[in-house]
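Below is a structure I'd like to ask you about.
Missing here is one protein chain; the remaining ones are kept as they sit in the complex.
Up next is chain A:
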Amino acid sequence: MASNFFAKAPSAKSTTATKQVIEPPLQPWVEKYRPKTIDDVSAQEHTITVLQKTLTSTNLPHMLFYGPPGTGKTSTILALARQLFGPDNFKNRVLELNASDERGISIVREKIKSFARQTPRAQAVASDGKTYPCPPYKIIILDEADSMTQDAQGALRRIMETYARITRFCLVCNYVTRIIEPLASRCSKFRFTPLDSDSSSLRLAHIAQCENVPVSKPVIDALINTSNGDLRRAITYLQSASRLSSSTQPPTPILPIDIQEIAGVVPDNVIKDFARVLGIDVDDDEMDIDDKPSQKQNGFDPIRKKVKFLMREGYSASQIISQLHDFVIFHPTLNGRKKSACALVFAEADKALCDGADEELWVLEVGLRVHKSVMS
């Protein structure tokens, strides 16, 4: 519509206007490369095979999708709905509600109920010439359902049963334990597993190719390592990295270190330095030699100084702790007893940070206690 309007504008103006329109839609790649059909969904073979059957038989149970973020839960249900109804019927057959919408008990009683009790409208003629199964029911997608209150979930119970003939519900959540039992038992559950590195790297390579971003193998590995099976995170990092690299003149290639910086990961040598102050042996093969003398001195004051330094650099405490955890747990020479003593400290610190404790105090606390247990 906008392009028509501007096309009739005087020519002097239209050059600037059309330029704006031609600009590629600044969509995040996560949206741009959302799978269009359920066959495109990476990994999750089991879920896909089950859902394939529903496409042919057009019978659908109530569903509950759960799994860690970025594994394709929302993408799957959206793709499925689109394949069932096609673009023309999609609007009046699917109601999508997520945590950014008000979802208190009143909304469940009014909006959801009134949508659920409507008899599905007659199938509109598909404008793109394809035929869609378009089964005689509607789908209500409740995204991020674990942030719904208990009361609101309770109000859903009866609604789900009463209108089961004409409405199917799909609950999408991260933690299945936050869904009350009566709702969970009404749904068939699908668990989404974190993506394995092969399928993530395939998908990332595909996107990089479509966007004309040159990426090397180490970069993809870095993306997968930092994102822990969360494909959305990996794609977002890739996009950010490509923005940064393409905006400089001349464009610089993306390096694994860029990915780490974007992901907010504390650089490895900073963690190693910290560990050295704590008295853990660090196999420094190419580490700077002038740091050697400081290896000897450890105790309260050096640790406090190091923690102050870390805080001033602005690293986040939870990130430091989780990386230090990995470092200690996979350390080749520490014995099991020491490692488990350290693990206890990390667990406590994580809980404390979740409760909103002061970061500096707790990083110091972790440092001191790890030091103590390693030295004992």
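Note that a residue touches a chain if its C-beta (ideal position, glycine included) is under 8 Å from a C-beta of that chain, and two chains touch if they have at least 3 such contacts; residues count from 1.
Just so it is clear, contacts and distances are computed from a predicted model.
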{"item": "Undisplayed chain, where the name is taken from the UniProt record, one of \"Ribosomal RNA-processing protein 7\", \"GTP-binding protein RAB5\", \"Intraflagellar transport protein 27 homolog\" or \"Replication factor C subunit 5\"", "value": "\"Replication factor C subunit 5\""}
{"item": "Touching the absent chain when the full complex is considered, from A:52, A:98 or A:269", "value": "A:98"}
{"item": "In chain A, positions touching the absent partner", "value": "17, 20, 23, 25-28, 30-31, 69-70, 98-102, 104, 143-144, 147, 227, 230, 232-233, 236-237, 239-240, 243-244, 246-249, 261-264, 299-300, 304, 311-319, 352-353, 355-362, 364-365, 368-369, 371-372"}
